[in-house]
Structure formats: C-alpha cells, structure tokens
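A single structure is presented below for examination.
Every protein chain but one is kept in place in this view of the complex.
Presenting chain A:
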C-alpha cells in the first residue's frame, strides 16, 4: 500500500460523503430514502457535460444550469412520487417503490437521450486533472480542491440547519405533530428539502464528472456507497456521513490495493455489515435521542 491509495480513497470517499449528505437532506423532514438519489447525481453530471461541452457555457454557468435542473427534478419527484404517498398516511412506505420507479425512469431516459458512452468532462478553470508529483505523492489539483469543497459543503449544509427554517426541519423530524401545532408546515419543508437535496445531488454529479466521467453507470454505484455512508454515519447525521464516507472510500482503496480490485466491493460491504451489526443505528447514535 502506498500514499496514492490513500489519495484515491479520500477522493472517492468525498463523493460518497456528498451523496450521503444529499440523502440526509431529503430524509430529515420526510423520513423518506430517495432511491432515485444516485440517478439525480448522474443527471447532474450529464446536464453539466452537455451544458459545458455542447452549449459551450462557462464552468460556473453550466454548474448553475445543472443545479437548477436537478433541483427542479427533485421537486417534481416530491410532488408526484412522495407527497401523494405520504398524504395517505405518514407511515405509508409506498415511497420505496415510487422513488425506485423514478430512478428507473430517469436512468432509461438519460440512456436514450445521451447514449451509453461516457462523456469526458473538463475540470473548472485553474484546476487540472494532470497528476503532479508533489513530494512523492501522486495527486492533482482537482483532487485537492474536491476534498476541500466536500468539507466546505458539509459545513455549509450544517449552517443551514442553524437557521430558523433549518431548526424547523429538525423539529419536524423529531416530533411531526408538535411541529404542526407550532405553525410549521411540513409539506412546505418537504418541498424545499427535495429541491435543495436534488440540487446538492446535482452538485455531487458535477464534482464527480471530471474524475469518473459522465455516464449512466454513475448512478447505481454512487447510490449504493452513498447510502452505505449515510447508514454507517447514522441516518440524518451529516458529520457522521462525512466521516463514514471517508471510512468507506479508504477501505475500498486499501482493499483493492492489498487484496485485488476484484474484491473492493466485497470488502466495503463486509465492513458496512459488520459495523451495522455492532451498531445498528450507525457509528454516531440515533439521529434524534429522546429522553422521557
């Protein structure tokens, strides 16, 4: 094992952590796991690739297009696939099927529109995916930026939950009925969370694209590992998701280098299963502890 393995682990771990945080954003006010989350990430990469390479928009413009487009799609998903299910009963779990259906629809449509070939995506100006040999470590400036941006984004999202609307989301997650009696409208928070969570997934896709390429294969792999990071980090806990994302990314990279790349998936899921058997609510406890 060498230092390069660690770099690869940190880079992939950043992406898993971001996907896990986008899961949490939707989960908090609704208790819904969005199984289309991976496809929203993928769509973010595809829209960005088209906006920047085909339409020739500058990096920041293409980013804005991708965030708004995927955010709106998240909102549409909430309106047609989640809100009607929860309107019947708050404990209805029909969203498992409806969000999975949304995932399949997006995946199929994207496959038809964009085709199966991966699209190469350039990193933003001033950054490069050309590897530097920096005191013996093989790393490029884009990888460094990605790791920094991941930390900044997770902290920024945590700041959102310190605002009054953010506190209302946490209140709804803790006691929905008490929230209703204090004038909080969970339906509105749910819509905003799907928009924000969608945009965050889109951002993750844009950030992943220069490393993994934009292709329909992006969704399923990020969905599974991002979900694993959310579960290990305790659902709803964003700092937990950050740590768990790196744990999974590093385990994957080390497993691939010590054993063989063929085993890397197996190594991750052995780790995840073991951790969840020992700590069923993840490493960082229940998302909301109740004292009575």
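The rule we apply is simple: a residue touches a chain if its C-beta (ideal position, glycine included) is under 8 Å from a C-beta of that chain, and two chains touch if they have at least 3 such contacts; residues count from 1.
By our rule, contacts and distances are computed from a predicted model.
Remark: of the listed names "Lactate utilization protein C", "ABC transporter ATP-binding protein", "Transcriptional regulator-like protein" or "Secreted protein", the one matching the undisplayed chain in UniProt is "ABC transporter ATP-binding protein". Per the touch definition above, the residue from A:116, A:183 or A:280 contacting the chain not shown is A:183.
Touching the missing chain, out of A:88, A:112 or A:164, is residue A:164.
Summarising the interface, chain A meets the missing chain with residues 164, 167-168, 170-171, 174-175, 177-185, 288-291.
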